[in-house]
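One protein chain omitted, others in place.
Per-chain residue numbering starts at 1, and chain names A, B and C are given in the order in which the chains are listed.
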Amino acid sequence: MLSRRSKEGRPGAATPASHLVDELVVANRILFDQGVVDGFGHVSVRSDRTPQRFLLSRSMAPGLVGAGDIMEFDLEGNALDARDRAVYLERFIHSEIYKSRADVRAVVHSHSPSVIPFGVTDVPLRPLFHICGFLGAGAAIFEIRDFAGSATDMLVRDAALGAALARTLGDKPVALMRGHGSVAVGDSLRQAVFRAVYTEVNARLQADAMRLGPINFLTAEEAARAAATNDALLARPWDLWRRKAMTGSEA
Amino acid sequence: MLSRRSKEGRPGAATPASHLVDELVVANRILFDQGVVDGFGHVSVRSDRTPQRFLLSRSMAPGLVGAGDIMEFDLEGNALDARDRAVYLERFIHSEIYKSRADVRAVVHSHSPSVIPFGVTDVPLRPLFHICGFLGAGAAIFEIRDFAGSATDMLVRDAALGAALARTLGDKPVALMRGHGSVAVGDSLRQAVFRAVYTEVNARLQADAMRLGPINFLTAEEAARAAATNDALLARPWDLWRRKAMTGSEA
Amino acid sequence: MLSRRSKEGRPGAATPASHLVDELVVANRILFDQGVVDGFGHVSVRSDRTPQRFLLSRSMAPGLVGAGDIMEFDLEGNALDARDRAVYLERFIHSEIYKSRADVRAVVHSHSPSVIPFGVTDVPLRPLFHICGFLGAGAAIFEIRDFAGSATDMLVRDAALGAALARTLGDKPVALMRGHGSVAVGDSLRQAVFRAVYTEVNARLQADAMRLGPINFLTAEEAARAAATNDALLARPWDLWRRKAMTGSEA
Partner (left out) sequence: MLSRRSKEGRPGAATPASHLVDELVVANRILFDQGVVDGFGHVSVRSDRTPQRFLLSRSMAPGLVGAGDIMEFDLEGNALDARDRAVYLERFIHSEIYKSRADVRAVVHSHSPSVIPFGVTDVPLRPLFHICGFLGAGAAIFEIRDFAGSATDMLVRDAALGAALARTLGDKPVALMRGHGSVAVGDSLRQAVFRAVYTEVNARLQADAMRLGPINFLTAEEAARAAATNDALLARPWDLWRRKAMTGSEA
């Protein structure tokens, strides 16, 4: 807490509410506990003080993030108060999505394992059951080769690539990144985390169902209506995941 | 315990025995610990005071349910003493099955992951080994589109849909719900929980066996006889599951 | 401990050494912790006092077994000192194998999940890697229908069925039971537990490898030589499994 308090005196720094920092810590821990991220991956939230800023951990494993690790960034991906803390190479995933999507208030980037196969094959990810209705809008595939050429380490390591990813995402909730992972967005941390967790669940179930035979997917209308219903129920899984992820933690 | 005691004075409320409340809490925790439910899903038990009532948690993740969260409902799905507690949208799954099936004393609704693929493909779920003999009676598939039309969020959110699900279930122990999940019933909490857990196990094993080749399923007679034997052994897994699920819990 | 001490005074009862009782408790806990048994399944060891007796838990989930639950049986499946303790319906699996196989000193019966599909399809279980060399001798399939007819609950519930299973097992280390589970035997508890755990591992790997393409299995000679080597290394996994299974246990 000392580190955050020490920032409060700085001129020009619109310090985010501590509850938002705490919620972002919980989101990091949940995503690890639910198997969406491992040592890699990151989650951010738009500042509640100004839409031109967002919060993101310093470069570290999400499962170990504490309040003192949360940094504030502007929409160019610059840290406002980096001090000696390393930043994620791919912070531009977040900055460019916030820049292009005013409705988005939280972004999850992960290599969640069941989703990766859908990014490297021709099978579209589609909603198998109502909880994943948000996938009814489809999941765009980002082919970094189209923007970075062949000489790439696959990372979204600058604003131009971040902007290309944001354009691919368009107004969808999820984008798959070929040979890399995926990104899920939401109008709150809870919605983005919910979508990241259940994109992984849907991918696993869809792969399982495909080996049984042709799949009777949700229709577009079923998916849209189910998604609207689920958005009112986000607290239910969040409370469970938070309890499970934070047990034994002092954070 | 205070909350339950405070109810005892109310006129007209046939308060269920506290042991039944406690057993329902254990059932909630077991279903979460065994991976049958996650943040969603619910389990109910018919009242031991009157067959026209049943017990069900307030709207929350089953893994967090405690005795103070258990509410009593009538067979129209009305909470008798809701106070400020939210109720599950899909309580009509329970009320309508209790209404149509006098033999049923407990109902589990879940999105257990291995079962969902069998609800969205044409592969019948059939018993692969003796523990799942109860599946010899077959598992009906509930297609909500047939009853709610195309404008549905997939939820069994009123009595009419609950009644349609109950008719689809008929006298079977399990019904699959297309694009949603499944329901398992029993003549006791232990039997319904046993069936919910082992429906998930059978679905996973059947999918695994299908990729090896044609499956030698239990015959109808083998299934029926095995189910009868297993019904006398329900305490064995229940004791294990309870111990595992309640360890470290004060509930 | 009182219960065991109280038996010592009984005339005619050759009380097994307490270290063997303790090792059988550990075997029960390991098999649960390693996912070989769940609420069902059982493990026995031949008495170190007389080859005409064996030790087996009372009827309960293996994961909860303590020293006070261990009972002694003769080779007809009769409990020597049952008191009020229920016995496993399928104790004849153990008694008949001990009767027919003088070399066997321990028997595991389980429904381990990856093995069941190999018992209900035509795919022979074969050793994929050296740790499972013991499978080079092949795994017999026991079709209970051939012995009990069509009116069966699938259980080996009498001496005749136990004897049929023992004949099917022959001199092999493992037999698959169609629509039921499997049995693994060994010349010690450690060897039988090792074989039960790694039969499950081999089944999972073989199913996984089959979907890649034709499998280059161990030759009979490789399997036999590997098995001989592994038999000298049983303490290594046992020590790990025991530590993991008994942590936090007072048993």
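Convention: a residue touches a chain if its C-beta (ideal position, glycine included) is under 8 Å from a C-beta of that chain, and two chains touch if they have at least 3 such contacts.
Here the structure is a predicted model, which is why all the values come from computation and not from measurement.
In the full assembly, the chain not pictured is in contact with A, C, by the touch criterion defined above.
When the missing chain is restored to the complex, the residue among C:H130, C:R145 or C:R167 that touches it is C:H130.
Although one chain is not drawn, the whole complex shows that of A:G77, A:G136, A:G181 or A:P237 it is A:G181 that touches it.
In the complete assembly, the contact with the undisplayed chain comes from A:F118, out of A:F54, A:Y98, A:F118 or A:F134.
Taking the complete complex into account, residues 128-131, 133, 201, 204-205, 208-209, 211-219, 221-222, 225-226, 228-229, 233, 236-241, 243-244 of subunit C touch the chain not shown. For subunit A, the list of residues touching the undisplayed chain reads 38-40, 59-61, 63-64, 89, 111, 113-114, 116-118, 120-123, 145, 150-155, 178-181, 207, 210-211.
We adopt the following convention: only the chains that are shown with their structure count from here on.
Listing every chain that touches subunit B and subunit C alike gives an empty result. Rotating subunit A by 90 degrees superposes its CA atoms on those of subunit B, with the angle stated to the nearest 5.
Averaged Cα coordinates give subunit A a centre that lies 33 Å from the centre of subunit B.
Among the residues of subunit B, those touching two or more other chains are numbered 211.
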